[in-house]
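Please read the structure below before turning to the comments.
One protein chain is absent from this view; the other protein chains keep their places.
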Amino acid sequence: MGWRPALRPYLLIVPALLLTCGILYPFGLGLYYTLFDFSASKPQPDLVRLENYTTVFTQEAFWNSAWVTVLYAVGAAAAETVLGVSVALLLHRSSVVGRVLEKILILPLMIAPVIAAIIWKLMLQPSVGVVNHLLRPFGLGGVQWTDTPTGALLSSIAVDVWVYTPFVAILALAGLRSLPTSPFEAAAVDGAGWWYTFRRLTLPMLWPYVLVAVIFRFMDSLKVFDIIYALTEGGPGDSTVVLQIRAYLEAIRFQRYSFGISYTIVLWAVVYLAAMVLVKHLGKIQRKAAEAK
Amino acid sequence: MTVRRRLVGWLADAALILYFVFALFPVAWMVILSLKPANQLFSTYFSFSPTLDGYRTVLGDSEGIPFVRFFVNSLVVSVGAVLLSLLVGLPAAYASARWRFKGSENLMFTLLSFRFAPELTVIIPLFVLYQKLGLFDTYVGMVWVLQLVTLPLIVWIMRSYFADLTPELEQAALLDGYSRKQAFVKVALPLVKPGVAAVSLLAFIFAWNNFVFPLILTSSEAQTVTVGALSFLGGDRPKYNLTAAAALVSVVPPLLLALTIQRYLVRGLSFGAVKS
Partner (left out) sequence: MIRLRGVSKAFGAVRALDGLDLDVREGEFFCLLGPSGAGKTTTLKTVAGLELPDAGTVELDGRDQRGVEPYDRGVAMCFESYALYPHKSVYDNLAFPLRSPRHRLPAARARERIGEVAELLGIAGLLDRSVGQLSNGQRQRVALGRVLVRPARAFLLDEPLSHLDAKLRQQMRAELKAIGSVRRTTTLYVTHDSVEALALGDRIGVIRDGRIVQTGTREEIWYRPHDTEVARAFGRPRINLLPGTVTPGGGFRSADGAVELDLRLRAEAAPGTGVLVGVRPRDLTLGTGPGHPLTGTVYVTEVLGRSVEVTVRLGEQQVALVVPRGEAAGLRPDDPVRLSVRPENLLLFEADRPERPGRRIGP
């Protein structure tokens, strides 16, 4: 009889464990493939050991993609954080306008990113798109949004910002609403100014919440795919070929499976490292915040 | 002072409205675009003679794109993925919330790492594997791969709900004469029901909105709306009105569901890291 209670929780997780293995299996298989030169044109692959990885790291295309990915992730996460926190602060003032608008805050977030990119693609069309039409009175009619390297990257980031700013705003708003009121009352009694209160009270106490949002956004934008695929397909040239797009092109378009997977494994390692560092940092911040409360 | 305060209030409201114009205009523009007749597509902006022809074409499966079928496919694979995740994930979430043991912690962190793993790492091998197994372009194949999206979400969030529930309620049920299974079904489950509903809908939305899995692992039979909407952009003449109509039709289900679970979104979106 003694073994039964100890075994019970294991029985409950067995199905999930099996399903997880079903997902881990292709991952392991992919890792295994990267040691071969498996491609559509070579269905009987040879063992090449780490050659795929050395090729990745010596390719200029990889470093270009890595650079674009970092620019994209940092740019998008930073813009979303600033904009999202600002929107949350404005909504937290809870004017009548704010209460109405809050209800529709999530709208862009619930639209599939690929659909969002399609929407923006239509709007940013240089000759017939509505954005240029609206800008024409200001003498900015002919902007080649997605047809210049910088424009394409900025446009992609803009779509990311459009979709995911509500994500940061929603988490920041939840944080703002859970802050204790007494420090703010004390600060008001002491006659502290708005900026001082914001810098010294709101921001430090809000930071753990915002950081959760930033971590999610940064790690997600490192592996961006949908938005760029639909908006620019990596172009013009190689200007927006982020790592997952590069992997897609190599593995699916050119059918060099092993080589394409090597790209994703490298990206996976980067995301994993970023996650470790950020989560550790988050833990520290949350502990500090807990002590402060 | 009051004048200044009122001015600040106005400015804040103006800034908010500005953001919401940015957030809502694209959707409004899609509505406009979708209502345009094909011959006024490039010659007009805001004044045109509106028509539902775009929707008729998209939902009438003309242009050789079976959009209704894509819509049904999205529905089937998303619901299937959520149901499978619930079936498998609820017991796991419960176990890991009630008993901290090594296996469960490992499982939890493996699942969390799925949330942040680049999708292609798994999909490219699956692309090869599915073709061998005959799962390419099938519902089963899609439901399987969508577990990558739905299972971590459901397990992590339900764990946080179960963890909020004091185990003494179930212990009381045990002493009231119920078995462990009955205590779970009659006491724990009803109490997390709102959470289950909310997380199921959220998982459905994420499954529905997924693009990269159907893009690579389906071609026609099991293709979903997110990939389908993109196909209106192809061809010689871009059919913007049809693209807009298809995009709008495909965002309706997630938007409607999202509005019903607003209250639970914070916990869902943050994987249980932030509770409101």
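Going by the order they are written in, the chains are A and B; count residues from 1 in each one.
What we mean here is this: a residue touches a chain if its C-beta (ideal position, glycine included) is under 8 Å from a C-beta of that chain, and two chains touch if they have at least 3 such contacts.
In this text the structure is predicted, and so the values were computed from the model without any measurement.
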{"item": "Identified contact with the non-displayed chain, of B:Leu11, B:Leu169 or B:Leu256", "value": "B:Leu169"}
{"item": "Hidden-chain contact residue, picked from the options B:Asn106, B:Gln131, B:Ser179 or B:Ser219", "value": "B:Ser179"}
{"item": "Sites on chain B contacted by the missing partner chain, in the whole complex", "value": "166, 168-169, 171-179, 182, 187, 190-191"}
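Just so it is clear, only the chains that are shown with their structure count from here on.
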{"item": "Chain B - residues contacting chain A, complex", "value": "9, 12-13, 15-17, 19-20, 22-24, 26-27, 29-30, 33, 41-42, 45, 84, 87-89, 91-92, 94-96, 98-99, 101, 103-104, 107, 110-111, 113-114, 116-129, 144-145, 147-148, 151, 155, 180, 205, 208-212, 215-216, 226-227, 229-230, 233, 240, 243-244, 247, 250-251, 254-255, 257-259, 262, 265-266, 269-271, 273-274, 276"}
{"item": "Interfacial residue positions of chain A with respect to chain B in the complex", "value": "8-10, 12-13, 15-20, 22-24, 26-27, 29-30, 33, 38, 83, 86-87, 90-91, 93, 95, 97-98, 101, 103-116, 118-123, 128, 130, 133, 162, 165-167, 170-171, 174-175, 177-178, 209, 212-213, 216, 219-220, 222-223, 225-226, 229-230, 243-244, 247-248, 251-252, 257, 260-261, 263-265, 267-268, 271-272, 275"}
